[in-house]
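Excluded from the complex is one protein chain; the other protein chains are retained at their positions.
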Amino acid sequence: MANQLLSGKKGIIFGALDENSIAWKTAERVFEEGGQFVLTNAPIAMRMGKINELAEKTNSIVIPADATSEEDLAKLVEQATEHLGGKLDFVLHSIGMSVNVRKGRAYTDEKYDFTAKGWDVSALSFHKVMQSLYKADAMNEWGSIVALTYMAAQRTFPDYNDMADNKAYLESVARSFGYFFGKEKKVRVNTISQSPTPTTAGQGVKGFDAFINYAEKMSPLGNATAAECADYTVSLFSDLTRKVTMQNLFHDAVSPIQE
Amino acid sequence: MANQLLSGKKGIIFGALDENSIAWKTAERVFEEGGQFVLTNAPIAMRMGKINELAEKTNSIVIPADATSEEDLAKLVEQATEHLGGKLDFVLHSIGMSVNVRKGRAYTDEKYDFTAKGWDVSALSFHKVMQSLYKADAMNEWGSIVALTYMAAQRTFPDYNDMADNKAYLESVARSFGYFFGKEKKVRVNTISQSPTPTTAGQGVKGFDAFINYAEKMSPLGNATAAECADYTVSLFSDLTRKVTMQNLFHDAVSPIQE
Amino acid sequence: MANQLLSGKKGIIFGALDENSIAWKTAERVFEEGGQFVLTNAPIAMRMGKINELAEKTNSIVIPADATSEEDLAKLVEQATEHLGGKLDFVLHSIGMSVNVRKGRAYTDEKYDFTAKGWDVSALSFHKVMQSLYKADAMNEWGSIVALTYMAAQRTFPDYNDMADNKAYLESVARSFGYFFGKEKKVRVNTISQSPTPTTAGQGVKGFDAFINYAEKMSPLGNATAAECADYTVSLFSDLTRKVTMQNLFHDAVSPIQE
Partner (left out) sequence: MANQLLSGKKGIIFGALDENSIAWKTAERVFEEGGQFVLTNAPIAMRMGKINELAEKTNSIVIPADATSEEDLAKLVEQATEHLGGKLDFVLHSIGMSVNVRKGRAYTDEKYDFTAKGWDVSALSFHKVMQSLYKADAMNEWGSIVALTYMAAQRTFPDYNDMADNKAYLESVARSFGYFFGKEKKVRVNTISQSPTPTTAGQGVKGFDAFINYAEKMSPLGNATAAECADYTVSLFSDLTRKVTMQNLFHDAVSPIQE
C-alpha cells in the first residue's frame, strides 16, 4: 500500500527508538508515501536505539534534541527546515516516560521530583515542540501535528500511574495549542489514542502483557498494531483530513466496549 | 488529489440528491480514487434530484430503495453485489429528515407520528441498512461503513429539534452494530460528525444561515465543506484506518471551542 | 438519614413495580424526606406489581397511565396536580423495556416492530412525559426531572441489545428538552446512569448476573444499589442542585475504569 499520499511533504518525527517503536513504523510508512523528514530523539535515547539504521532506510538525517529543552528544539527546527529546504507539513510527537513507573513508585506514593520530570518529558514537551514551531513560523498552512496518547487519560488503568495524568495534560495541550495554530497558521493538531502496543517502552509498564491480551480479546477487531498506527498517522498527515483538528482520535478497539 | 486509494473497492452510497449533497461529493471522490459503487436514494428523493447525472459521471448505476423498508434494502444489497461482482468494501449512509422540522412543530410541541417517521428515516434506517448487509453477509472483511451525523447529538442547538435525538440514536447504532460487525465480520462502523453544511437538506433548518456563519467565525480552520467531508470519508474507506471503529469522529471545527 | 430535604415538594414517580424497583426505593426515600407524590405505572405493570402496598406506606395514591399515551399522560398530570394541590417539583422516569430482548432476538436480527415498541416505551415516553408537563405548565420553577439510564448508551455491552440505543435517545431527550424546560420554566432535567441493579426488570437481561458480579469486582466502591440510587435522586430533587441540568450523571463505579 503506497499511494504517494505524502508526496512533497516535509516533517519531523520524534521518538523512534527501535523497530518496535510506533515512530519507527511511521517513519517507514511516511517514506513509502513520499514524505521527507528529519528524525530526532533525546541524546540518551539515541545511544540505546538504532535510529541511524532507520535514517539510512528512509533517506533521512538524525538531529538529536532533548524535547524538554527550548534551546535544543529551536536548533532542531532551524536545522530541519534548512535541511529539508522549507517549512514543515507534518510533525509526530511520540514521547513519554514516567520516572515513578521506572522506579516502581506507586501512584499513591509518588516522588514529586519524578512526577515533575515525567510531566516535562511526556506532556509539556508537546507544548515546547509546538511553541518552537510556532515562534519560528516553521509550519506550512494545512500542516498536521500529531501526538500519541493513551485511553488512560479518560479511564483508569491502575498500573499506568502518573502517565494517565501526563496524557490528560498532553491531550489538553493539543486542544489549546490547536486553537491558536489553527486560527493563526491554518495548522491542525490532534492526538491518536493508541491501543496498548508492545513497544520497547510499553513493555516497561507493570501488568502490560496481561493488559494487552485482555484488550486483544475484548476488541472486536483486535488491538491496533504499531504498523496500523503508522497508517492512521499517514491519513492524518495527508490532505484527506485537513479540517480534522483539536481531536483525540481513538485507535483502540477497546475504548467503546464496556466489559 | 487522486491516489487510487480505493482501487478495487466496491460499495453503496446512500443519499446523493444534488451537487450540494455530501453523498454526491463523496461519490465523485470515491470514483476519483478508483472505487466502484451503486448509488441509491428513496424513490421520492430521486424524483427531486439529479442522481442519474451523477451515475453517468461516476460510471455507476442507480438502484432506488426506501431505506426504511427491509424488503427494498434486501433487494438493493442483492442487486448491488450482483452488479459489482462481489461483496462490498464500503457503505455511506447520508440520510436524515425530520417531519417535525418540515412542518414547523416546536420541540416542545412534537407530533409523535412525525417523530416516529423521522426516527425511522434518520436513525433506525442505519440499523436496517446494516442488518440487511449483515444477514446477506455482503461485506468483505475490513470493509468500512460510515454514517453522517451532527454535534447536536452531544450539545443542544435549539432549532435542530428532534434531529438531535435521532442523531444520538444513530451514533449509538454505530457503536452497537459496530461491535457485532467487528467481531463477526471484521467490518468497521463509524460516524462523521460533520460541520453544518449548506446542503439542500441542511438549508431547510430554521436559523441555519446564522448558525453556519457563527460556526465559520468560531472555528479556527473554518467550517468543513462537503468536499472536505468527502475527503475524510475516503480516508475512512481506505486501508489506512482499518482499526478505527465504533467512533464518532468530529469533522467540525467548532466542537472543541467553548465560546 | 432523613433531613426533610424535600419538605413541601410534590411530584410524580413513574415505574415502581415491586420492592426491588429503583422507583420503589426512591418513593420511600422521598417520603422520608417530606416529599408528597403520586405513583404511576402502566396498567399492565400494575397488575404484576404491588404498587398499592407502596402507596399505603408512603401516603400516596396511584394513578395508572400508559407513558406512551398522550391522553393518559394529560389525565395523569391533571389529576396529580389536582390531588397534590398545586404544581409539581419533581418527576422520576424509571421506565424501560425491550421487546427484542424479551423475545430473545439478537441485535443483528431485530424485528423492527419490536424495536419501535421498545423505543416508544423506553425513550420517547420521556419526551411525552415532559411535553405533557410542559404543555400543562405543571412544573414549579426550580423543579427537577430525572430519568434513569445506563452506560450502554456510551459503551457497548453486547447483551443490552437495542436498549443501548433507546438509552442514547433518552439521554438526548434530557438535553434537548432540558434546554427548553430550563429557559422557559426554570426546570432542570438530568439522567442518572445507574449501575447494573438487580431489579426484577434488570434480571431479565441475558448475562446479567455475570455482568453485575464483574461490575462489583471492578468498581472501587462496589455497585451502587437501588437504595443508593434513591439517595442520589433525592439530592437531585433537592434545592442543593438547582443549577445542575442537561447532564448525564454516572452513578456507576465502573464507568471510569478501563479494565
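Letters A, B and C mark the chains in the order given here, with residues in each chain numbered from 1 onward.
One rule holds in what follows: a residue touches a chain if its C-beta (ideal position, glycine included) is under 8 Å from a C-beta of that chain, and two chains touch if they have at least 3 such contacts.
Just so it is clear, the model here is predicted, and its values are computed rather than measured.
From the list C:I44, C:A106, C:A210 or C:L240, which touches the chain that is not on show?
Hidden-chain contact among the options goes to C:L240.
Contacts of subunit A with the missing chain: which residues?
Against the missing chain, subunit A presents residues 70, 107-110, 112, 115-116, 119-120, 123-124, 127-128, 131, 134-135, 153, 155-156, 158, 161-162, 164-165, 167-169, 171-173, 175-180, 184, 246.
Take the complete complex as the reference. Which residues in subunit C touch the chain that isn't displayed?
1, 3-5, 175, 178-183, 186, 188, 195, 219-225, 228, 231-232, 234-235, 238-247, 249-251, 253, 255-257
Convention: only the chains that are shown with their structure count from here on.
Quick check for the class: compute each chain's Cα centroid; which one is farthest from the centroid of subunit A?
That would be chain C.
Between subunit B and subunit C, what distance separates the C-alpha centroids? Give it in angstrom.
Chain centroid spacing, subunit B to subunit C, equals 33 Å.
Between subunit A and subunit C, what is the gap in Å from one C-alpha centre to the other?
Centre-to-centre distance between subunit A and subunit C: 44 Å.
Residues of subunit B touching 2+ other chains?
175, 178-180, 246 - these are the residues of subunit B that touch more than one other chain.
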